[in-house]
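This is the structure I have questions about; it appears just below.
Removed: one protein chain of the complex. Kept in place: all other protein chains.
Chains here go by letter, A and B, matching the order in which they are written, and residues are numbered from 1 within each.
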Amino acid sequence: MSLLDVENLRVSFDTRQGVVEAVRGISFTLGQERLGIVGESGSGKSMTGRAILRLIRPPGRVEADRMALEGEELQSLSERQMRKVRGRRISMVMQDPKFSLNPVMTVGEQIMEAYLLHARDSRRAARRKALEMLEAVAIRDPERVMKAYPHEVSGGMGQRIMIAMMLIPDPRILIADEPTSALDVSVQRRVLSIMDTLVRERGMGLIFISHDLNLVSEFCDRVLIMYAGRIVETCEAARLHEARHPYTRGLLNSLPRLDQPQDRLEVLARDPAWAGGDA
Amino acid sequence: MREWLLSDSPASRRQARLGRLYAGWLTFRENTLAMVGLGILVALLLCAALAPWIAPHDPYAQDLAMRLKPLGTPGHLLGTDSLGRDILSRLIFGSRITLYIVTLVALIAPVAGLLVGTVAGYAGGAWDAVLMRITDIFLAFPRLVLALAFVAALGAGIENAVLAISLTAWPPYARLARAETLTIRNSDFISAIRLQGAGPVQIITQHIWPLCLSSLIVRVTLDMAGIILAAAGLGFLGLGAQPPSPEWGAMISEGRRFILDHWWVATVPGLAIFTVSLAFNLLGDGLRDVLDPKTGGSQ
Partner (left out) sequence: MLDVDGLNVWFGAPANRVNAVQRASFYVETGESFGLVGESGSGKSTILRAITGLAPDWSGRVDVDGRTIYRDRRDRDFYKTVQMVFQDPYASLHPRHSVDRVLSETLKLHGMDRIEWRVPKLLDDVGLGAKFRFRYPHQLSGGQRQRVAIARALAGEPRLLLLDEPTSALDVSVQAEILNLLADLRAERGLTYVMVSHDLAVVGHLCQRLAVMQSGRIVEMLEVEQLRRGEAEHAYTRSLLAASVAGGRTGTEGGAELSPAATGS
């Protein structure tokens, strides 16, 4: 059985300038696999993730024909039941780590809190677990980082702390929104390998949101490409470079390449027709 | 006009500012309860401004023949008190005193708190330690006791009562402002303005205050009820508004003696205090929605 089943998901915002449709009817299923979602800024990637966790506040509206976690319809759960789902069964690494961490609480306390919220365990054990997790995400000197406040860690460390925090309750599904955008390749690999182990050994489902096409094509099993709130193309990750949609090609071409220096990078020329195209 | 105000690419600074005010007003208007609160406060304001014209009687005129008349007595809609004074008129004139107290306290306490809190939070170190210990000392005394001490030192009277209440009311605001400042002061946008050569005064007043202000304003409107009651409490102890003056709290304490047989004498001003406090609370809730920087945000 698939872990997550989404059918015809729509997210819209009522604003004074009219209705903004951030996600316009997307459907996908997630098994015990690594599913990538790529797309340019504003294409609705984060909104998809937030909608699944029901984290969209008014004036945002979420509608879906079906949104089932292991067969259980998420839309019919009460807010209280939903709180139990968040973190323990589905957790999400938010895009903006520094924004999502509490600025006046130490990193260690926040990770321990995330753990203790879901596991009945002593503070000692929570501390040990938190240290282990920080070490796992390749943080040097985890003892010091435990005692640091969010503004005292670097951009990439903040991102890894967020990942540690979301993995510590051992969720069934992890939605990772740009989790590695501030990491260099070596650390990125370490972090990806943890997620990978969880997918393979514990059967976790991973939704990996990113704008890094190469990374997604290497790391994921399947990729959804979003444009203006729709899925314009779905393909095997390894075949991403053969993608046909002009938008995907455009994204691929705008990458700078070390082995082929260029004077100017290609900039994506958007075609309004893409937005209308069917998934 | 509406189009012009809500245009997403205003042509001038003035249009942008007006447009923003208008958008805020639209958000506020959607909140029915907040509108009710605003309505009550506007009514209060009108009462205070037009008191001499709308009050049916002189609030000080005693008529012992008419003392303690119940609600609905012809000519005395809300009855009369123990000296035969018309309660409705006293309420209307009392709204002036209430507004006076509220305005003064609302100006002094949060501003003092904001100043102390943001300076302590932004400067840190010794400044923080000293200012926050002073705040703690103020917080350690029961509020009314401290206010009593101040009034005793300054002398009884409504101005001094206001001053005393303000002096005891600022510490929570200072704490709030400091907490907000601590979360703000390390952000990149503060670093960025420092790199333009801005000094601490400019950073605190232009960059930190606007972010603390919204939560402070909300907090003040929510605290208004307590402030009105504190003023009433001082009046009750004979240290606030002095007897013939129709201050609502003093009216309650006068009516207290007849509460069993003539309940309306104390209850009517009590209801007035309750209504105005509630109005401030509702207004505070509405303002929270309008002032929250994230409403309409995309993150």
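One rule holds for everything that comes next: a contact is a pair of C-beta atoms (placed from the backbone, for glycine too) under 8 Å apart; a residue touches a chain by one contact, two chains touch by 3 or more.
What you see is a predicted model, and the numbers here were worked out from it, not measured in a lab.
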>> I'd like to know which visible chains would be in contact with the absent chain if the whole complex were considered.
In response: A, B
>> Which candidate, A:Q75, A:N102, A:S193 or A:T234, sits in contact with the chain we can't see?
In response: A:S193
> Looking at the whole complex, which of A:R80, A:R244 or A:R257 touches the chain that is not displayed?
Replying inline: A:R257
>> In the complete complex, the non-displayed chain touches which residues of subunit A?
In response: 39-42, 96, 98-99, 139-140, 144, 147, 152-157, 160, 178, 181-187, 189-190, 192-193, 196, 200, 211-215, 217-219, 237-239, 241, 250-252, 254-268
> Given the full complex, what residues of subunit B touch the hidden partner chain?
Replying inline: 8-10, 13, 15-16, 19, 187-189, 191-198, 206-207, 210-211, 293-294, 296-299
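Assume only the chains that are shown with their structure count from here on.
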> How many angstrom between the C-alpha centroids of subunit B and subunit A?
Replying inline: 45
>> Quick check: in the complex, which residue numbers of subunit A touch subunit B?
In response: 15-17, 96, 99, 103-104, 151
>> Touching residues of subunit B toward subunit A in the complex: what are they?
In response: 6, 8, 23, 26, 179, 182-183, 186-187, 296, 299
